[in-house]
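The complex is shown incomplete by one protein chain, all other protein chains being positioned as in the whole.
In order of appearance the chains are A, B, C, D and E, and numbering begins at 1 in each one.
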C-alpha cells in the first residue's frame, strides 16, 4: 500500500486543495491530509476547526479509508516516517511557489532521502486561488462560492461576522 | 499495478534522468521510458542509439520488469492511454523548466483528464545538468564522467570523434 | 478616437488572441491587428493566409469598423505612428513572456515615448495556449476545437494534410 | 468617457507611480487614484496624509478634472463598478510583481468580468523604486530627491524626524 | 589593496555564507563581514552573539587580517565609503533572491556609483540553505550538522533550549 502526506495550513481548505487531493488519490492508496501548526502565523481557524472542516468536506473519502486527517507540528519528514508515507504531495501554481517548494523539497530530501516530494498542478481554474485570497475576498464581502466547498463558505461567513 | 510514462528526448540519458527514474520507481510499479521523436531537432544519437543506451544502462530494472523503453512520435496522452499509464513523470530543475512544463501539463490535462502529470525534483547535484550541456562539455574536451553513466560517456566520445 | 495596435505572428490566431482582442475593444475605439513578418521563422500559414483567417474570424468587428487587419514588416513604432495609434496591446501569460515583453516595451518606449505598451492578461483557461502548441497538437492528431475558432481548425487540418 | 482606477497604498507616492499615472492619462479620460486601506500593514502616513500628498502633487491634473483621489477599503471591483470605471491600472516592474498581479487580475476578472486590469511598465529608471525602499533610504539618511516629488521628500523628512 | 563588504543578517552564519566568503577571499584582499541591524525583524541571536559566532568561525582569517567583522545599522553605501570598500558581495541562489538583489544593487549604484555590487553563487549543495530554514529545522529537532559550523550548531541548540 502506498501512502502519501498532503501537508498544508488549510486555513481553510479550498477547491484548489481538493483538486490536488482528488488527483493524488488516483496515484496513492491513502492520503494523510497533514494540517500544519504554524507558530509564526495566527490562523483564522483553529487547528480543531481546520481539521473538522476537512473531515466534513472529505467524509466520503475518510469513510472509504482513502483519506486521514491529522494535525502535526514537528519536522515533516519525521511524521512521514512515522506514518510510513513514501511521498509528500505539494501543489505548484506559480514560480514563487516553485522556488520555495524546491528549497523545501531539497531540504527534506537531505533529511530523509527515502521520502519523495511529488508536485502536482491544480486545474488552471484554480491557478490564482489560495486560502489568503479567499479569506480576503470573503472579508470584503465578495462571493466565494466558486472557490470553497459550501461548508467552508458557511464557516468563513460565521467566523468573519463573529470578528466584526 | 500503477504504471507511469517518463518521456524525454534522452539525447543522451544523464545521471539527472537516472536520479528522477530511481525516485519514480519508488512511487510506481512500472515506468515506461518514452523516447520522443522530435521532428524539429536533429538529435546527436538516433532513436535506435538512444533506446539502446537506455536499455544498456537500465538492464537490471528491465530484467526485473520494472522498466520498459519505447520510442514514440505521436500525442503523448494517446500513448499514455495505450500503455494504461496513470501518470506522466517530469523532472523540474529550474523556473524556465517550470513554465514550459506547466503549459504542457495543463494542455495534457485538458486533452486527457485521467492522466496525471507528476513532477519530481532531481538531487541538487544535478540541478545544472541537461543533455545539451553534457554534449557541449564533451564536444569541447571536458570530462563528463560525473554527469553520465560510463556507457554513455563512451558512446559520446565515439560519436563526437566520428563527427570530427 | 483612441486606436491601438495588436501585433503578433498569429500563425494561426487562437482563442487566447481573441480573448485579448475582445478586452482591448472595451478599452479602445479601434484595434489594428498587425500581422508581423518574421524573417527568422517560417510560418505554417503565409502572411496572406494569416490575414484572411483573422478577417474571417473578425468579420463582424471589421464590419463595425472596430477592427482592421494589416501585415507589417518594419519597426513597430513606425507603424504605430503611421496609424496614429496611442498604444500597443500585448498579452501576458507567463514569466517568460513577461521578461521578453518588458524588454520590448522598454525599447519601444525609448524609440517612441508617446506610444504606450499596454499588457492584458488572457482568461486562465487560455493561460497555456499559444499558436505553437496548437499546431503541435493538431499535427499529432489531437482535437483543437477548444483552442481555435472553427475556421482556423479547418484551415489547420487542411494545411497539415497537404504537408503529409 | 473612459475612466480607470489606479489603486495602491501610496505610502508615499513616488516618481514611479507618477510615471505610470502620466501614461495612464494618455489612455484614459479620467483616473481615480484609489488609496487602499490595508488592515494588515501599518502605513507610515495616515490615509489622510497619503491622500493630501497625492492631491498636492497632482493638483494640476485634479484642477483639469483628469484625476480624482479617493480612499477605499472594500472589494476593489465593487469600487470600480460604483465609479463606472472600465479598467484597473497596475504597474509591473518585476517578475515577483507579475505573479501576484496575475493572481489578483484573474481573481478580479472572475468577480467582475467587465472590469479590465491593464498593466503598464514604468520607465527603466524607476524599475527598482518602490515606497518601501524610498522610506528605508530616507530613514537611513540617504537623499531621496531623485525618487519622490519635493513635497513628498519634505513630508518624509518631517515624519521620520518626528518618530526619532 | 582591494576591500569588499559582505553584508547580511547572519542569524546565524551558515555553511552557505562561508562558501561565498571563501570565494570572495580569492577575489579581494580583505572582506568586512558586515552584520546588519534589521529594525524590522527580531533576530534569534543578538548583534553581539552574531558577531561573536562569526569571529569564532573565522578566527583564522581574522588572525591573517583577511577578514574583519563589524555591526552596522546605517546606509550600506555610507559604510562602504567609510571602509574604503570598492565592492559589496552578495550571494545569489534563486530567482526570488535575484529580483530583490537587483533592486538593491541598482539603488546602491544610484546612491554611490563607485561601489560595485558583486554577485557570487554558492555551491549547489547550499542552494536551498538559508538561516531561516536552518533555524526551523533545529527548532523542530532536525540535525543541522551539515548546514552550519559546529560552534553555530551548539549555539543554536543552547538558544533553542533556553527559549523552550
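A few remarks follow.
Assume a residue touches a chain if its C-beta (ideal position, glycine included) is under 8 Å from a C-beta of that chain, and two chains touch if they have at least 3 such contacts.
Bear in mind the structure is a predicted one, so any value in this text is a computation, not a measurement.
Of the chains displayed, those contacted by the omitted chain across the entire assembly are B, C, D, E.
Check E:33, E:47 or E:105 against the missing chain and you find that the one touching it is E:105. Of the listed residues E:14, E:34, E:117 or E:131, the one in contact with the hidden chain in the full complex is E:117. Among E:2, E:59 or E:84, only E:2 touches the chain left out of the display. Only one of C:103, C:132 or C:145 touches the absent chain when the whole complex is considered: C:103. Within the complete assembly, residues 2, 23, 26-27, 86-87, 92, 95, 98-99, 102, 105-106, 109, 114, 116-121, 123-124 of chain E touch the chain that is not shown.
Mapped onto chain B, the footprint of the missing chain covers residues 94-96, 127-130, 133, 137, 140-143, 146.
Think of the hidden chain as still there; on chain D it touches residues 95, 124-125, 127-128.
Here is the rule we use: only the chains that are shown with their structure count from here on.
Chain centres computed from CA atoms place C at the largest separation from chain A. Comparing the contact residues of chain B and chain C by number shows a mostly separate set, under half of all numbers used being common to the two copies.
For D-E, the matching interface among the pairs A-E, A-C or C-D, defined by over half of the contact pairs being the same residue numbers, is A-E. A comparison of the C-D and B-E interfaces places the larger number of contacting C-beta pairs at C-D.
Centre to centre, using the average C-alpha position, chain A and chain B are separated by 31 Å.
Work out the mean CA point of chain A and of chain D, and you get 34 Å between them.
Residue positions of chain B touching 2 or more other chains, listed in rising order: 95, 99, 102, 106, 124.
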